[in-house]
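A protein chain is absent from this complex, but the other protein chains hold their places.
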Amino acid sequence: MTKKRLGLITAVSLAVALILTFAAVGCGESNDQPVEPDEPKLSGTLDLSGSTTVLPLAQEAADMFMDENPDVTVNVQGGGSSVGISNVAEGVVDIGNASRGLKDEEKGLGLEDHEIALDVIVVIVHGDVPVEDLTADQVFDIFTGKVTNWKDVGGPDQAINVVVRDEASGTREMFDEKALKKEAPLAGAIETNSNGIMRQTVSSTPFSIGYISLGYLDSSVKAVKYDGVEGSKETAVDKTYPLSRYLHMFTEGEATGLAEAFIAFVLSDNFQDEVVSEEYIPMTEI
Amino acid sequence: MQGVIDREWIVKKTLFTLAMITVLGIVLLIFFVARESIPAFTEAGPVNLFSATWNPGNGQYGMLVFLTGTLATTAGGLLLGTPLAIGSALFLTQMAPRRARSIMTRGVELLAGVPSIVLGWLGFTIMVPWIRSATGSTGTGILAASIILAIMVIPTITTISKDALEAVPESHLQAAYAMGATRWQTIRRVLLPAAKPGLLVAVILGMGRAIGETMAVALVIGPASVFPKSLTSPTHTLTTKILIEMGESTGVQRSSLFAMGLVLLLLSMLLILLVRLVSRQKETMR
Partner (left out) sequence: MSTDLKTGVEIARPSVEVVGDLCEFKDSRIEGIIQQSIARNEKRAHFYDRVATVTVWTLSIIGLGILAFIIFVILYRGIATALTPGFIFGKPQALKEGGGIWPMIVSSFYLALLTIAIVLPLGVGAAVYLTEFSREGRITRLVRFGADSLSTVPSVVFGIFGMVLFVIYFGLGYSLLAGAFTLALLNMPTVMRTTEEAIKAVPHSYREACLSLGASRWETAKKIVLPSAMPGITTGVVLTVGRIVGESAAVLYTVGLFVRKVPVSPLQPAAPMAANIWHMYTEGALVSDWMRVANGEAAFLLLVVLVLNLGARLIARIYQKRLGMVS
C-alpha cells in the first residue's frame, strides 16, 4: 500500500518536474509554427501591451504578422493605455498601445508616436428621443448639466438621462476635451466602462444620451448630428466632424527591428484597408 | 548517524522556510501596495484621499464614495444572505432528513464553486434587466450588487455556521429534548446561544468575502463615481474602482487606487483580528 502511495507522490513530483522543464524549455524557444524556411528573414519575440480598445486590432495584426513570419512570436496584452505607455517606457514591452495621446507627465519619456487608426465618436440617444440634431453648445449644456430637460433642446418634456464613459476611458478623455472644453460632465451621470455597455445602457434607458465609437454603432440606438454634421468616415476625413481621436502605438525612441516591421505591417495598405477599415477609419484615407 | 541528524535539520529548516512564505507573502503584499500608494499620501494627502469627490482631472482623489459603496453593498449582501445561510445551516444540522441533507451539502459546495465572473455575468444579463423593468432605473447599483453578494456569502456563512452548530455538544440538545422542549425551543434557547460566537465568526468571514468581491459586483454596480441617489442608481465600490481604472491611470491617480487597495487590506486584516477576538472569547466561555 505504502509503495502505491509513494508511487503517487513520485508521479506528482514528476509532473511538477515535467512542467518546470517544460517551462524552462518554453521560455527558450517557442516555435510551434510549421516552419516554412523559404525566406526566414524575421525571427524573435515582440511584446505589446496597453489599451484594451486597441487590443482586438493589435491581436488581429499579430496573428496575420505571425502567419507571414513563422519564426516570430508576437504577444499582445491589454492592461490599459497608461499601462502600455509606462511598460514601453520601462522596457517591459516593445510597443505600448494607447487609445489616447501622451499626457503632459508622459511627454518626457522619449516615446515615438505611431498613429494607426482614427476613431470617430458619435453622440447617440435612446430611440424614443425625437431630436435629430444637436448644436455643439447644446451638447455641452446637456453633458455639463446646464440643460436637464429635453424640451430645452427641442424635445418632449422629459428629464435627460446622461450617460458618459468612465474616467479611465480614452473616449471620455477625448469627449471631455473636444465637446466639453475640458469641463467635467455633470456628477450624476451614469458611467459605463465600455462601448458595448454604453450602447446597451443608452438603448435600454428611456430619454438617455451618450456617445460611442462609430464601429459600435448599430440600430439599437440613434445617432444624432453634431452641429449639423453627421459623424461618419467621410466627415471625419474631410475634418468637418470634430469628434475623433487617433489610436496609437508607442515605441521607445525610433522603432527598430521587429517593432519597426510590425508597425509597418499595421500601417500597410493591406492591413489598413482589410482590417482597420471594418471598425475605424484607416490611416490610408486620411 | 551524523548524516541523519544533518538531513533532519536541513529538512526542518526547509519546511520552516516554506511555512514562513505565508508570512513573507502578506508582508510583501502590504509592502508593495503601501509603497505604490505613497505618492497619493504625500502629493494628495490623507484629507484629499478620504474626501467625497473623485475628480482626478481636478486633483481630487476622494475615496469616500467607493468606501460607502463597499460598506453599503456588504451590508446589503449580509442582510439578504445571512438569514438564508443560517437557515440552511439549521436545516442541515437539525431538520433535514438524510437524503435532503446530502443534497443540501452538495448544493452549498457547488454554490461555493461558481466563479464570481459567471455569477456577475448572470446578474448583468438577467437580474439587471429585471430590476430595470421593475423600477424604471438603469437596474444597476447597490440593490443588484447586494443580491449578488448575498448569493456569494451563503456558502461561506452556511459552512462555518454549520460547523459552529455541530460543535454544540449533543448532550445539551438531548437534555432540552428530554425535558419536553420542542425542536424550535431547543434551537432558540439552547443551540443558538451556545453557537453564537461561531455564528458571529461565520458572518464576519462572510463580510470579508463580500468586501473583497470584485468581478461579480463590477458587472452590476453601475458604475458611477458618485454617491447613489437610490438603491438602484449606479455607484462604485473600492474593488470595482481599482479594477476598472488601474489600467488607464497614471501618477497620483494610479497611486490613489493603490491607496484604496491598502484600505481594503486593512479592512480585511481588521476582520481577521475580529475573528480572533471572538474565537478567544468563545474559548474562555467554555
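As written, the chains take the letters A and B, and residue 1 is the first residue of each chain.
We take it that a residue touches a chain if its C-beta (ideal position, glycine included) is under 8 Å from a C-beta of that chain, and two chains touch if they have at least 3 such contacts.
Predicted model only: the values in this text are computed from it and were never measured.
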{"item": "Partners of the unshown chain among those that are drawn", "value": "A, B"}
{"item": "Per the touch definition above, residue among B:116, B:140 or B:256 touching the missing chain", "value": "B:116"}
{"item": "Selected from B:88, B:161, B:233 or B:256 as touching the chain missing from the view", "value": "B:88"}
{"item": "Hidden partner chain, touching residue among A:126, A:172, A:199 or A:248", "value": "A:199"}
{"item": "Missing-chain contacts mapped onto subunit B", "value": "4, 7-8, 11-12, 14-16, 18-26, 28-29, 32-33, 36, 83-85, 87-88, 90-92, 94-96, 103-104, 106-111, 113-119, 121-122, 124-126, 151, 154, 158, 176, 179-185, 187-188, 205, 208, 211-215, 218-219, 239, 242-243, 246-247, 257-258, 261, 264-265, 268-269, 271-272, 275"}
{"item": "Subunit A residues touching the omitted chain (full complex)", "value": "1-2, 5-6, 8-9, 12, 15-16, 19-20, 22-23, 26-27, 30, 32, 47, 49, 52-53, 55-57, 59-60, 62-63, 66, 73, 75-79, 87, 90, 92-93, 193-197, 199, 215-216, 218, 275, 278-279"}
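Everything below uses one rule, namely that only the chains that are shown with their structure count from here on.
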{"item": "For subunit A paired with subunit B, centre-to-centre distance based on mean C-alpha positions, whole Å", "value": "33"}
{"item": "Subunit A - residues contacting subunit B, complex", "value": "51-52, 78-83, 85-86, 103, 105-106, 166-170, 176, 182, 184, 187-193, 201, 204-206"}
{"item": "Sites on subunit B touched by subunit A in the complex", "value": "54-58, 129, 132, 136, 138-139, 222-226, 229, 234, 244-251, 254"}
